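Below is one structure, written out as structure tokens, with a few remarks after it.
One protein chain is absent from this view; the other protein chains keep their places.
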Amino acid sequence: MDLLLVILVDGLIYGAWLFIISVGLTLVFGVLGILNLAHGSLYAIGAYATATAVGIYFAYGGDAFPLGSYIVMAFSALLVAVVIAPILERGLLRHFYHRDEVIGVLVTYGVFLILEDAIKLIWGVDPLFVYEPYDLLGMVEAGPLFYVAYDFLVIAVSAVTGFAVWYFLNRTRRGKVMLAVIHDREMSQTMGVNVDKVFLLAFGTGVFLAAFGGALTAPMISVSPGIGVNVIIVAFAVIIIGGLGSIEGAALGAVMVGISRAASVHLMPELELFIIYFVMAVVLFFRPEGIFVRTQTRKI
Amino acid sequence: MKALSDIRITTALALVVLVGGGQLLPDWALFLMTIALAKGLVSLGIVMQMRAGLVSFGQGLFFCIGAYVSGLMANFTGVTDIFLLTALAVLACLAVGGAFGPLLANYRGIFFAMLSLSLSMILYGVLSKMNSLGGTDGLNVAAPTFAGYAPEGRDLSMTLYLYTVVIVVFIGAMLRTGFDSQHGLVSLAIRSNELRVEYLGASVRRTNAINYVISAVLGGIGGVITGLAIGHVDPEYAYWTTSGEFVFVAILAGYLSIPAVFVASIILELVRSFSNLYFPNTWQMVLGVFLLVIILALPNGLGSLFQRRREGGS
Partner (left out) sequence: MSDSSTGATPALETRGLMKSFGAVTAAHDITVSVPEKAVWSLIGTNGAGKTTFVNMVTGYLHPDEGTILFQGRDITRLGPREVTRAGICRSFQIPQLCSELTVLENMLVSLAIADPKPPSFFRKARESAAEDRAMQILKRFRIEEYRGRLMSELPAGVRKLLDIAMSMSGHPKVMLLDEPTSGVAAEEKFPIMDLVMEALAAENVTTLFVEHDMEIVTRYSDRVLAFYDGRIIADDAPGDVLNDPQVQRYVTGTLAPEATS
């Protein structure tokens, strides 16, 4: 029974984290039609920016108000989005909206290569550590087990993020416009939607969510080159399971992958990486375009 | 008839240049050429699929299988004969490609790209965790022998290089024939309009599956040679960034010309080794910029500089 509980809690923590790093990816694909291979690099940049900013915060008297480091983390992610999103979207991606989706993958692969080295140029190759925010909240007792409270913060933040994205898309005017673009880009364009603005906003949100995922993760890991390379792969698996472009799908996919992986870690650790793709393969076998499908019709 | 003799002339010319030129190359360049040609085979497999509109981001799967055939056989059976190893790599990739090809042939676009990527990542994950196969450290590979001939030093590099050249030129010539064949033209038609091809009565799925299996075999041959040339294999062979480099070469080359694929592969290896020497932390950036420039400026790749699409007349 305990094992089941452990798997469930671990799975939820991991799933919550997965959702944060995946939801931006699926949003960007849904609106722009571009599967952003550089998403993981943006995550890494968020982590690095946070490590630097939080480091500075504590070096200059942040100890007086340590919880302020959480605000610094969020702002670091925001800064990354504000700086990078317009450059990438306006300067590069918009040239490829009318091209094949595979071209988008190739272009963002090029961006990935550039950003991976840019990270090394800016931050060097030595790992950075910012453990303070991770330890701030202490431990939590869950039945027979102890967890770092920060892990539960990740769940809470993930839930809030999910709700915020849902609220934005379904309850605000800008969000509804964006949702309309996700459902039918051409139709929205002919209806007079200013697609340029929607694209920039969506991509900016995507970059922010990626960087925010990195910011949230930075205190839990040693921030070093290559952390984004793995992230992108699991995030892909999650959003393909859920159906590309579907926010609900990303949530469901994240929980499924999270719990499966936790089960594997505790029961069959050698299958840890395998299990993610196994879940994906099973889902795709029954639902070839993911669980929440965007159906496409072709007129002839 | 003209086209046929074209192939023969190009083939003979390629053989003479590569064999003759190899004699003049210093050791490091000989090694670089061997690797570039072997990896070019893997990218050629991607190009083959690109002609039907599919981009595989998981060719590292077969590259890795081929490489591990050389490593495993050397470590567990003592077999080092390159002909036998190549044949085994081909068989292994035929089996795996034959199993997954018909499944993946149902998918298009990014689904195909990402599913093929996932397959190679599964292999990466499995190999990383299998300590009996060396785990993340991988395996050392014994030097190959050539039907009893066991050269050393420069002779070994030269023999391996010549072996690679012969295979590359032979496969290149075969694929040129394939590209110009009915199958090749139907592949191009699928790239343009899949629905039309089905409505003419051909199976898109079958064509894609055939292309996948052929590219699997090419990946395996590229892998076995690379493994033998480097003398070491590890799970990184199946990692998605390795596959990404093969895609890079395929995009750089475009789908029009076969020699362009190997030229692109040589360019990549040159950039890699010089960057490693002079700016080790920015060579990926160079590649990235290069890739974006190619996509923007030369959408049909380097090959479009070598070979214009022929007009329909005569």
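The letters A and B name the chains in turn, as written, and every chain counts its residues from 1.
What we mean here is this: a contact is a pair of C-beta atoms (placed from the backbone, for glycine too) under 8 Å apart; a residue touches a chain by one contact, two chains touch by 3 or more.
Since the model is a prediction, treat every value here as computed from it, not as a measurement.
When you scan B:A99, B:V166 or B:L185 for touch with the missing chain, the hit is B:L185.
By the touch rule set out above, chain B reaches the unshown chain at residues 3, 177-178, 180-186, 188-189, 191-193, 195-203, 206-207, 210, 311-313.
Assume only the chains that are shown with their structure count from here on.
Centroids built from CA atoms put chain B at 33 Å from chain A. Considering their complex, residues 55, 57, 106-107, 109-111, 113-115, 117-119, 121-122, 124-126, 128-130, 195, 240-241, 244, 247-248, 251, 281-285, 287-289, 291-292, 295-296 of chain B touch chain A. Residues 35, 92, 95, 100-103, 105-107, 109-118, 120-121, 125, 229, 233, 236-237, 240, 244, 269-274, 277-278, 280-281, 284, 288-289, 298, 300 of chain A touch chain B in their complex.
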